[in-house]
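A protein chain is absent from this complex, but the other protein chains hold their places.
As written, the chains take the letters A, B and C, and residue 1 is the first residue of each chain.
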Amino acid sequence: MDEEIPQERKTFLARDYSRGFIKYCQFKAKVIERGYFQSTVAIEEHHRQQDGFIHAGVMATMADHTAGYSAFTTVSEDFQILTIEFKINFLRPAFGEALVCRSKVLREGGQIIISESEIFDIREGEAELAAKAMVTLMAVHRDKLVLKG
Amino acid sequence: MDEEIPQERKTFLARDYSRGFIKYCQFKAKVIERGYFQSTVAIEEHHRQQDGFIHAGVMATMADHTAGYSAFTTVSEDFQILTIEFKINFLRPAFGEALVCRSKVLREGGQIIISESEIFDIREGEAELAAKAMVTLMAVHRDKLVLKG
Amino acid sequence: MDEEIPQERKTFLARDYSRGFIKYCQFKAKVIERGYFQSTVAIEEHHRQQDGFIHAGVMATMADHTAGYSAFTTVSEDFQILTIEFKINFLRPAFGEALVCRSKVLREGGQIIISESEIFDIREGEAELAAKAMVTLMAVHRDKLVLKG
Partner (left out) sequence: MDEEIPQERKTFLARDYSRGFIKYCQFKAKVIERGYFQSTVAIEEHHRQQDGFIHAGVMATMADHTAGYSAFTTVSEDFQILTIEFKINFLRPAFGEALVCRSKVLREGGQIIISESEIFDIREGEAELAAKAMVTLMAVHRDKLVLKG
């Protein structure tokens, strides 16, 4: 995984990362390498749940989406990435001022790609591992994307 | 699981369901029974991803949160519910006008509660199973909730 | 899923089910329908763990393998089924005289197939749900099976 990806592709992926629901959630791309993607979010009140902790759904969404983009770094532009499934463990409650997600590809492949995501809770600048996910992804050629039903 | 839960408790849970991130995501409680919770969301543009499909994170958040509230229906008011982990499979792309989530408790318990959630994609009124999750939850007494680290 | 599968195919799948590690574990096919597979095992001492409960690995192996064969019932003979991943929740300790596993396909597909397995602990003839698994499988054409690395 030591090949470089072109700057142009990085710029595209960084922008593409923050659209739709992800833009609504205010997640942003941070670091992009081949087989690796890092994202972040500054926590606001609407990311929390009733007790003040950051909602599990925020972390799950971030773990899934960032894993998907780590997979994107390993395929050509003609491919889209779909999530087949993921599993996430919440290791410690998160309540800090930001989250950082680091996703790396565990297994590359023409079709099935497996990534894992680690979510760190940033508390006064200190990073604490708050959640960890394993994500199974599928690379689908753009022309075949409309797989309904 | 055929005992009834008081109307007052139902009203509390229905309101409590839609706070913080969940309110931001516009999910709403629909049906509440002992060991069962149903929620819904009317899909807007900000729930979708770049290709127009409903984002996996929307479904994951809904599956997790609704499962948590199905667990809530089985414990007394002194307990809070935390998600330990969950796993979700995306069975078919979702692209309809609404989602409905049905969560039911598979295993009750004083501490560990297991629920499963089914997410249906509503397309012109027809419901299609789009995702299924298994969620491991923990009932924690309010007095012990601050379990940091 | 109401199409029938030929008796010849059923006989083949029933025999094929109990080979290698599965034969060593003494699991046997019981009921085969399109999109459904049921298996059983009579519990002996070597299926238990140190405290007398049936080992989680016995249930996990049974959930995985039987799910795989439920997928087998939906593809033609030219395809093999590989497990991409699975997740299993242990709902209650199992300690009975037999296990029964019921696997059904949740999502058919040319490549990705999702099944779920329920493991019942048989105690003096009564069946108690002991574990539940979700299994992601892949149909691979026999000619492409040697996918190393």
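Heads up, the rule we're going with is that a contact is a pair of C-beta atoms (placed from the backbone, for glycine too) under 8 Å apart; a residue touches a chain by one contact, two chains touch by 3 or more.
These numbers were taken from a predicted model, which means no experiment stands behind them.
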Residue in contact with the excluded chain [from C:G20, C:G110 or C:G125]: C:G20
Touch list for chain C against the chain that is not drawn: 16, 19-25, 45-51, 55-58, 60-62, 64-65, 80, 82-90, 92-93, 95, 128, 145, 147-149
Positions on chain A contacted by the hidden chain, ascending: 87, 89, 91-92, 106-107, 114, 116, 129, 132, 134, 136
Sites on chain B contacted by the missing partner chain, in the whole complex: 84-85, 87, 111-112, 114, 134, 136, 138
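Here is the rule we use: only the chains that are shown with their structure count from here on.
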Numbering shared by both copies at the chain C-chain B contact, with half separating same from different: same
Remotest chain, chain B as reference, centres from CA atoms: C
Computed distance of Cα centres, chain C from chain A, in Å: 32
Geometric centre distance via CA averages, chain B-chain A, whole Å: 22
Multi-chain contact residues (two or more partners), chain C: 87, 114, 134, 136
